[in-house]
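Okay, here's the structure, questions in a sec.
The complex appears here without one of its protein chains, the remainder shown in place.
Right after this comes subunit A.
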Amino acid sequence: MTALAKLLRTTAFRLTLVYLLVVALFAAFLLGYFALNTRRLMNEQIVRTVDSELAELTGQYEAAGLRRLVYIVESRANQPGSSLYLVTTPNGAGLAGNVASLETGVIERTGWVETSYRRLEEPDGGEHRALVRVTALPGGFRLLVGRDLAEREHLFRIVATAGRWSVFIVVVLGIAGGVFVSRRVLRRIDAMTDKARVIMAGDLSGRLPVGGSGDELDRLAASLNTMLERIETLLRGLKEVTDNVAHDLKTPLTRLRNRSEAALRNAASPADYRHALETTIEESDALIRTFDALLMIARAESGEPRAGMAPADAAAIARDVGELYEPLAEEQGLALTVAADAPAPIVANRELISQALANLIDNAIKYAAVPARPSGAPAGAPVAAEQPEQPPADVTVSAAVVGDRVEIAVADRGPGIAPADRGRVLDRFVRLEQSRSQPGSGLGLSLASAIARLHGGELRLEDNAPGLRVVLSLPRAASA
């Protein structure tokens, strides 16, 4: 019962019913129109033949008198057929013809009339219908000529039967078709609903069934599946962030807490407390910075800041950020040069690209300040300028159009990254062993990578032989 109720509620079934009604109405209209026209046509034909016969008989009467008329009428009346003839005296008594009785008053009035009658040759037979015309002959006699309507009635009945049957067939086929289509659709939708329930219950890896016929239900399922994939990716990203937050924020938090406890326990003087508090603030600032970077990555990966994008010149961005870092590089004994003269149009969020580039330059300065050593042993933080026997380590910032891409690159002469590690450093929080001594959250490269992806680009790590070259490759915009 509920299955039936569900079936009746489906859109497919309701649509079928509506179409059914339309088709049935159309069929009825067509048949009715056909029947009416046929009837009119048959009437016209009767009228024409009766008129001509009447004219002919009247002519015979006028030319040859009553006897001739009676003779002709008798001979015609005896022939089998649907014709009706009656000649009467002025007072209505029958002289000749095949009509036994008429409805009263028919013979008194001249003109066309539809009447029921009995035939002479079947005295106890039933009544028939006929279309007749009565005309008054000179001398008061009356002549009636007509045609039996059995043929017309018969045709009408055939049409009516055909109408009933066709309506019946349309209704049966329509309902059957509606049920069939609705059940098919319903079965697929039920399958989708079931799957959706499973997904809602927490199994986000589930996907809606796609039939493969490419119809609208398939397209809907495919769109929903794409949506689910996106949601799953986002949730996975969220989970990763949560894991990372748990792992890498809890460590410094623990340190912070331990240090505060130690200060409470051991501090002997206000200066000790002051020192402990200052360290605490420094550590919490570092934590905030890590946290901000994490949020920034999550936002960039969710695609949220895409709204703030506008045409920009990557070369100008490279010059500006390069200028910001140039004194810092110099202080570290590095020469930072910017090679970005020709405009490099991109559509970007200037702030984010600047931030990504700032991270890359900051990294480059940090690592380039560590002189490259064949052993790859971690160095303290000797400044290159203090070792005049080594060539000055350079950091080069460039922005240029390369084919349909705009490449912003930061190249250094630092220790570089082994090819095997290059994929790994783009992950969050990964800091290669030799960089542990450097300050930083380890999020710089992942943030730059997330920003690149947000702009439809990518971050590439290349060998600068020696050193590292990080390329922020973005789609080139039409014009500056």
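Methods note: a contact is a pair of C-beta atoms (placed from the backbone, for glycine too) under 8 Å apart; a residue touches a chain by one contact, two chains touch by 3 or more; residues count from 1.
Just so we're on the same page, contacts and distances are computed from a predicted model.
The subunit not displayed here is recorded in UniProt as "Transcriptional activator protein CzcR", chosen from "Sugar ABC transporter permease", "Nitrite reductase (NADH) small subunit", "Electron transfer flavoprotein subunit beta" or "Transcriptional activator protein CzcR". When the full complex is taken into account, the listed residue touching the unshown chain is A:I281, out of A:I281, A:A342 or A:V402. In the complete assembly, the contact with the undisplayed chain comes from A:R299, out of A:R299, A:R405 or A:R460. For the chain missing from the display, the contacting residue among A:S354, A:S398, A:S449 or A:N464 is A:S354, taking the whole complex into account.
Taking the whole complex into account, subunit A touches the unshown chain at residues 274, 277-278, 281-282, 284-286, 288-289, 292, 295-296, 299, 305, 307-308, 320, 323-325, 327-328, 330-331, 349, 351-352, 354-355, 358-359, 362, 365-366, 440, 444.
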